[in-house]
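The complex is shown incomplete by one protein chain, all other protein chains being positioned as in the whole.
We call the chains A, B, C and D, going by the order they appear; numbering starts again at 1 in every chain.
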Amino acid sequence: MDNHKPSKDLFVPVETTETENEKISRPSLSFWQDSFIRLRKNVGAMIGLAVLIVLGLMAAFGPYMNDYGQYEQDLSRAKMPPKIEGLAWLGMDGTLSDVQSADTLEGAQTKALMRFNNQEEFITTEVLNDGSNGEQAEVRATYDVYAAKDMDENFWFGTDGLGRDQWSRTWMGTRVSLYIALLAAAIDMVIGVAYGGISAYYGGRVDNYMQRFIEILVGIPNLVLIILMILILEPGIMSITIALAISGWISMARIVRGQILKLKNQEFVLASRTLGAKDGRILQRHLIPNTLGLIIINTMFSIPSAIFFEAFLSFIGLGLPTPMASLGTLIDAGFDSLQIYPHILLFPAIIISLIMIAFNVLADGLRDAFDPKMRE
Amino acid sequence: MTRYIIQRLIYMVITMFLIATLTFFLMKFLPGTPLSAADKLSDEQQAVVLEKYGLNDPVPVQYFNYMVNLAQGDLGISFQFDNREVTTIIMERIGPSVQLGFQAMIIGTIIGMLLGLVSAIYHNGIMDYTSTFLAVLGQSIPSFVFAGLLQFYIGVKFGWLPVALWEGWEYTILPTISLAIFPIAIAARFMRTEMLEVMGSDYIVTARAKGVNKVGVVFKHGLRNALIPLITVLGPLAVGLMTGTLVIENIFAVPGIGEQFVKAINMNDFPIIMGTTLLIAFLFIFIILVIDLLYGVIDPRIRLAEGE
Amino acid sequence: MEKLLDVKNLHVSFDTYGGEVKAVRGVNFDVKKGETLAIVGESGSGKSVTTKALMHLIPKPPGRIKEGEILFEGRDLAKMNEKQMQKIRGKEISMIFQDPMTSLNPTMKVGNQIMEGLIKHQKMSKPQARKRVMELLELVGIPDAENRMKQYPHQFSGGMRQRVVVAIALACNPKLLIADEPTTALDVTIQAQILELMKDIQKKTDSATIFITHDLGVVANVADRVAVMYAGKIVEVGTVDDIFYNPQHPYTWGLLGSMPSLDSADEELFAIPGTPPDLMHPPKGDAFAARNKYAMKIDFEQEPPMFKVSDSHYAATWLLHEHAPKIEPPAAVKKRMEGMANSSSSSEGERV
Amino acid sequence: MSQEKLVEIKNLKQHFKTGRHSVVKAVDGLNFNIYKGETFGLVGESGCGKSTTGRTIIRLYDATDGEVIFDGENVHGKKSREDLKKFNREMQMIFQDPYASLNPRMKVEDIIAEGMDIHGLAKDGKARKAKVHELLETVGLNKEHANRYPHEFSGGQRQRIGIARALAVDPSFIIADEPISALDVSIQAQVVNLLKKLQEEKGLTYLFIAHDLSMVKYISDRIGVMYFGKMVELADADELYKHPIHPYTQSLLSAIPLPDPDYERSRERFTYDPTKHDTSEEPEFREVRPGHFVLCTTKEFEQYQREHGTGE
Partner (left out) sequence: GGSDDTSNSTDDADSEETTETEDTSGEEGEASGEQVLNITDSAEIPTMDASLATDAVAFQWLGSTTDGLYRLGENAQPEPGIAKDHEVSEDGLTWTFNLREDAVWSNGDPVTANDFVYAWQRAVNPDTGSEYGPYMMGGVIKNAQAVVDGEVPVEELGVKADGDYTLVVELEKPVPYFESLTTFGTFLPLNQAFVEEQGDQYALEADTLLSNGPFVLTEWNHGEGWTLEKNQDYWDAENVKLEQINVNVVKETSTAVNLYDTGEIDRTGLSAEFVDQYRTSDDFKVEEEPVLFYLKMNQENEVLGNVNARKAIQMVIDRQSMVDVILNNGSIPSVGHVPQNFTKHPETEEDFRELNGDLIETNVEQAQELWATAKEELGMDTVELGYLGGDSEVAMNMDAYIKDQLEQLEGLTVNVQSVPFKERLQRDENMEYDIQNSGWGPDYIDPNTFLNMFVTDGGNNKTGYSSEAYDGLIEKANTELAQEPVERFETFLEAEKILIQEDAVLAPLYQRAVAQLWKPYVKGVITQPMGPDYTYKYAYIEGK
């Protein structure tokens, strides 16, 4: 305890005014500002957001960053490996290499050259095992594709089987995938939220019937519905989107329903009712906004499903019409050459993973930001 | 309880009936006939063949016949596999799918839950970030890419496990792992969220105040309470996995129902589409019922009779 | 009497996005064997944090004990690690929480929840533990223990649940019982039963109790001594008579004045205006100054030290300083003070 | 205080179906009047049906049986939207939990103005704002608070916002359902003082529900004691405290701890045993002393009269 003697003249009463008493010492922040501040302090979420913004920008502008169109074919430059000046150490040096083995060193050499059509001047070979120890001889051939094809310009992500520039296609695909993810999620949010909200809010018989309807909807396989959609609307983004919207919202409806069942007897809802608020107002102004956090999280779960669903449709040949590409179709197309031209798969796969991770981290951040428990 | 189950079973029958009806009529919109050589046959010849399957009757009559047969447990015969009973075909194919789905669910749930638990226990620690990252990764890599890599490296390169085919237990390992990735990711993420929520509740503090150690708190007190939302999402997912996943079945050459179903749709094999649809729908509704019953087991507060 | 617990200069903070919340800012108190210390104070004053800190139960992160000693039978709990604490919790010190509805695990049978501590600390076998559980349930007044222990919490009424919580806390005969608002969630009749039960048991087991509440009626009922907390500090401490019949701190006056007495007339209640200070940026000087009708200049500049009122009674307010003007406490409080049987100490205190 | 009846509650019943065959009789035949300008206190232990009574009166629930007559009109028979709207303006409610009763995602201004928006009471945005500011001042907050969100307020302040919301539509009758139970003692006084002040200024009538008898006693003119969905005793506040007749009331009173250690040391608690009642006939609500009604059988009535007499 401090022991100094306080001076006498400090012991005079002071007037404390009412307004001062009621002053809130915290700065005034709106709910959203408040949430945003918390979000901003969440490093992961901000990184996620940044990644998404960058990907979005790349999707918007990436295809125009070089001179190749996404549909521009040239079979003479098919399956070119990626080459970026200065990134050779990352393996993006525009060469292909392969190890060939045979009983004799010459055999292996021949095979190694044959592997790349005997274009000897562009092939460097390296003996890994000369076969003298009784094992098979092994030779690695490295083929400078760009030199062989006399290509001056570089394909940053390489080219695909039709000689289309993977860079352009990847970003165009990102565009489509982002679009599919966002639009499908949006529709599913709208329908799911409305459905779940109404079902829970009116409860009783309405709820019972609406839930049975969901059961029926769940019971009919997606695929049957989607094929019908595709036949009615022709395959394409529209039918995929609608197909997604037909059943993609079910889990959202379930979750919103659960939440609203809890919320609808909260006192602030009752208060609104005693003021004579109509159902629509209560749903819109009170119930739905308070389900927001959950809605966001669940949307983040439906985004990967949407993207993969599109990829699955492509896998069974019901996806986007040729020659459009989404990340899903690109990955699917690259899958077959996984072992020999991994670059065709690699870049779309990295980007799809980035999108998912970014969305997930951001969603986690958003959930935390909206969680009242995170408030001090 | 029994009463409740009976009530639910009645609902189930009604729902199944509606699903059967809806699917039946939807199928009538599917283009084309089930004939495999439609382009080779004259219209008269086609009519003759269609007659055999009763496809020349008016749709309501077909519907009536189908329903009558269905009530007797007869799903009809397949179009693409001449004369083979749909029931037999589904029975043959469902086995591997269910086995894989089941194994994947078990592994997925256990590993996923452990990852989620680790995350929750070491909240915001390096373990948390690692396991969350793994979970998100599992969610973002398409399963077929993963399956392809597994097959190539584990099967071909290292030769540790069979590459594909369906000839014994060891053949199920790779497809099971590939299938399990997604449930692992989902389970881990849900577990983490729920566990964090639960760990903040009063009874956990009570338990800690008793001197129970962290592991005891998590397993004895936290787990069961965090389980409800988990089974809510995992239930339908389990049905999805057990009723076959075309992609994994194709890659590992598993004679499962997923591949069969897609082919049936492509081939307009109505009886198989119908049969499989009904089976999947049944499993879904059944799993929902099981989940509802499980709720009661896990959480004694939930009394079923008050469900409606 | 021997000191069972001696808390010295305890500081607890929470690191939040907004900054450091200094929830407990230098708390000193002690608890003697067999006595009941009540801690009162308004919501957010740090009562729970203080007691949870004793048992290392504050969530870490964001919480941490910044400094201070917690001497329990001479051992400093503040320096113990989680493992060591697990041996103390439930065995030597146990805790009862406010809400009986949420402080029991809904998915675990009541009997098992009580048994857990017994098996852990007393190394009892299951049948032994079961026997003890039945005794405990009978002790807290739950009949038909045999069947009841196999039930789940939701099958119990609120009052019975709180009895179970008490039984859990008592299971291992702790030396110190911390009850954090054990009756706030209950209605008066049940509250009365639980309070009686706790007093009863304390008499039987001779354990010490820290009783947290903001209901002064309850304090009057259970406490031997009272500590009044405000904004993370103890502002007045004394025997129950000291506090009720000779309160010195204006905050204590406010608390007492805001309770209507059954025979009070229609005069306005004395309400403490304003809101508690933001613990992220605690004010300079006396934290209560801004809400204090009797605030002096010094209150906004210097923190008051503890002034000794009597051997058992201390208060931290500049009003007790020799230079301070004589202040008439509010009417309601004065009435109490007048009615006090043996008021010996003057309203002027000495510094300690 | 006038003797003009503002609210008449006649044989009000509210039964909840909780299962196929089980019914909770939360409110089971209530009869009482609330006079204009008075505060009617309703006490009773948790779960006895106090909230249900309040909520049924304001039509949050449809009554199973009985009538609520407000200003001469039967509230529960009302059909037209317009009538209901009028009624919604006249009767308002303050809720128990200051945390749960404010929508965390609305600004204080919008919360308070919601009633005005619904009933179209404000001509334009300016008038709305002005009225909100006025209300904030009425309840002891200030203008700048209008732009904030509920989580920035303390419990007491929140409860005052709740009161401002109720006042926004200029009601004449307010049901306060445990408006202070969730608050800190020191804040309770703020709210109670405010309610009293408003009553004086605006001539409001209150139905004040609580289980803390000392506060109820302080604020109420008359008090009704409920037990298991039934009113067991009704009297003037002082009268009830001085002469509790029904054994349940006596036990309730004896259970209240008072902030007085000496008193507490000597307090004897009286436990209520519902089985000790006379079961020879259905008990009825009878006037044992002037204005003091007790639920009792004839036999008990005689006994009570003997014990408590008519006079002072």
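One rule holds for everything that comes next: contacts are C-beta pairs under 8 Å (C-beta built on N, C-alpha and C of every residue); 3 or more make two chains touch, one makes a residue touch a chain.
Since the model is a prediction, treat every value here as computed from it, not as a measurement.
Partners of the chain left out, restricted to shown chains and counted across the full complex, are A, B. Although one chain is not drawn, the whole complex shows that of B:Ile5, B:Met67, B:Met127 or B:Ala164 it is B:Ala164 that touches it. Panel shows subunit B; residues 30-33, 35-42, 44-45, 48-49, 51-53, 80-84, 89, 92-93, 96, 148, 151-152, 155-156, 159, 162-166, 250-253, 255-256, 259-260, 265-268 of it touch the chain omitted from the view.
As for the chain not pictured, it touches subunit A at residues 71, 73, 75-76, 78-79, 98, 100, 111, 114-115, 161-163, 227, 230-231, 234-235, 316-319, 321-323, 329, 332-333, 335-341.
Note that only the chains that are shown with their structure count from here on.
Remark: among chain pairs A-D and A-C, A-D carries the greater number of C-beta contacts.
Centre-to-centre separation between subunit B and subunit D, using Cα means, comes to 54 Å. Taking each chain's centre as the average of its CA atoms, subunit C and subunit D sit 31 Å apart.
Touching two or more other chains at once are residues 157 of subunit D. Multi-chain contact residues of subunit A (touching two or more other chains) are listed as 18, 22, 24, 26. Across the interface of their complex, subunit D is touched by residues 18-19, 22, 24, 26, 28-31, 34, 266-268, 270-278, 281, 285-286, 289-290, 292, 372, 375 of subunit A. Against subunit C, in their complex, subunit A makes its touches with residues 1-2, 6, 8-14, 16, 18, 20-22, 24-26, 37-38, 41, 376. Per the touch definition, subunit B reaches subunit A in the complex via residues 11, 14-16, 18-19, 22-23, 26-27, 29-31, 132-133, 136-137, 139-142, 144-145, 148-149, 152, 189, 193, 200, 232-233, 236, 246-247, 261-262, 265-266, 273, 276-277, 280-281, 284-285, 288, 308.
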